[in-house]
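Shown here: the complex without one of its protein chains, the others still in place.
And then chain A:
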Amino acid sequence: MSANADTGSVAEVRPGATQAGPAAARRGAFRDRLRRDWPLLVMAMPMLVLVTAFWWVPALGNVIAFQDYNPFSGGIPGSPIIGFTNFAQLFGDPQFIRAIVNTLGITAFQLVFYFPVPIALALLLNSVVSGRLRAFIQGVVYLPHFFSWVLVVAIFQQMFGGAGLVAQILRDHGYSGIDWMTNSDTFILLVTAETVWKDAGWGAIVFLAALSTLDQNLYEAAAVDGARRWRRMWHITLPGLRPVIVLLLILRLGDALNVGFEQFMLQRSAVGSKVSEVFDTFVYWSGLRTGDFGYGAAAGLFKGLVGLVLILVANRVAHALGERGVYSRS
């Protein structure tokens, strides 16, 4: 998209542009462009105001990470600057280390046990011959994506909790019920199962779209040459999906510090912070909840900056592998 950025409307006639010197011409051009484009600027204004107020100002507000911030003694201008003290303290905090370890552990686990699920689901859906049936199943599996995490946790609790359906059926048959919702040993399985239930169907959309763009003639040619189903899948389908898979994999790696926020906030009290503390919950409980704003902001800023670096690196890697990155457009 950037290639044609300066063609188009800017190439329209700019009267007077050649009459005076270059500076005057630029000024004149600016006035003409303003006269032409002011309605667009007006249109962008509400968006800019909101983005500034709730994104740019908070982003700059991160200076409190370097302060002993006290909202009651003058806020940001009135609070003393303490340099990297908050950050030093952060890395001596066992709870923060635990949050890092848990976050990375969950990301790694889900990379293995969640990431392939939408791909498999897309392949399965794509092989459904009847168009009607396929549309119906698609409609069903996309649905949980539109449920909130509160709802998903509530539903899982009713299914797998101590008083849930599974425990109830087990008890009816003389076994003792299990409460998966409060078992910290199996927590990682629980959150992965919830993620699969909620988002695997939705995640399959991208792969289904990629599948629908594969050239059917390749399949026919391969079939004529005697390649059966599995060989066709191995030699045509999977190579065809490769760019999308690589792209999403890289994106996920760039997003390694995000494992889902509400999901963990909601279940922290049930399983304890030992297994459920992740980056975002740490910021909430150790910063906001305790009123230690500077400390929490330091943790948040650390996460934001590491995330920024990871995304930029991931995008580089994507380009290096010859794939379309995510930010090539700007």
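Here, a residue touches a chain if its C-beta (ideal position, glycine included) is under 8 Å from a C-beta of that chain, and two chains touch if they have at least 3 such contacts; residues count from 1.
As a convention for this text, contacts and distances are computed from a predicted model.
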Hey, which one's the missing chain according to UniProt: "FAD-binding protein", "succinate dehydrogenase", "Carbohydrate ABC transporter permease" or "Response regulatory domain-containing protein"? "Carbohydrate ABC transporter permease"
Just one of A:Phe87, A:Phe113 or A:Trp149 touches the chain that is missing; which is it? A:Trp149
Taking the entire complex into account, which one of A:Ile188, A:Val206, A:Ile245 or A:Val317 touches the absent chain? A:Val206
Tell me, which residues in chain A touch the chain that this view leaves out? 1, 4-11, 30, 33-34, 36-41, 43-44, 46-48, 50-62, 64, 71, 75, 121, 124, 126-132, 137, 139-144, 146-151, 153-155, 157-159, 163-165, 168, 171-172, 197, 201, 205-206, 208-209, 211-216, 219-220, 223-224, 228-229, 261-262, 265-266, 269, 280, 283-284, 287-288, 293, 296-297, 300-301, 303-305, 307-308, 311-312, 326-327, 329-330
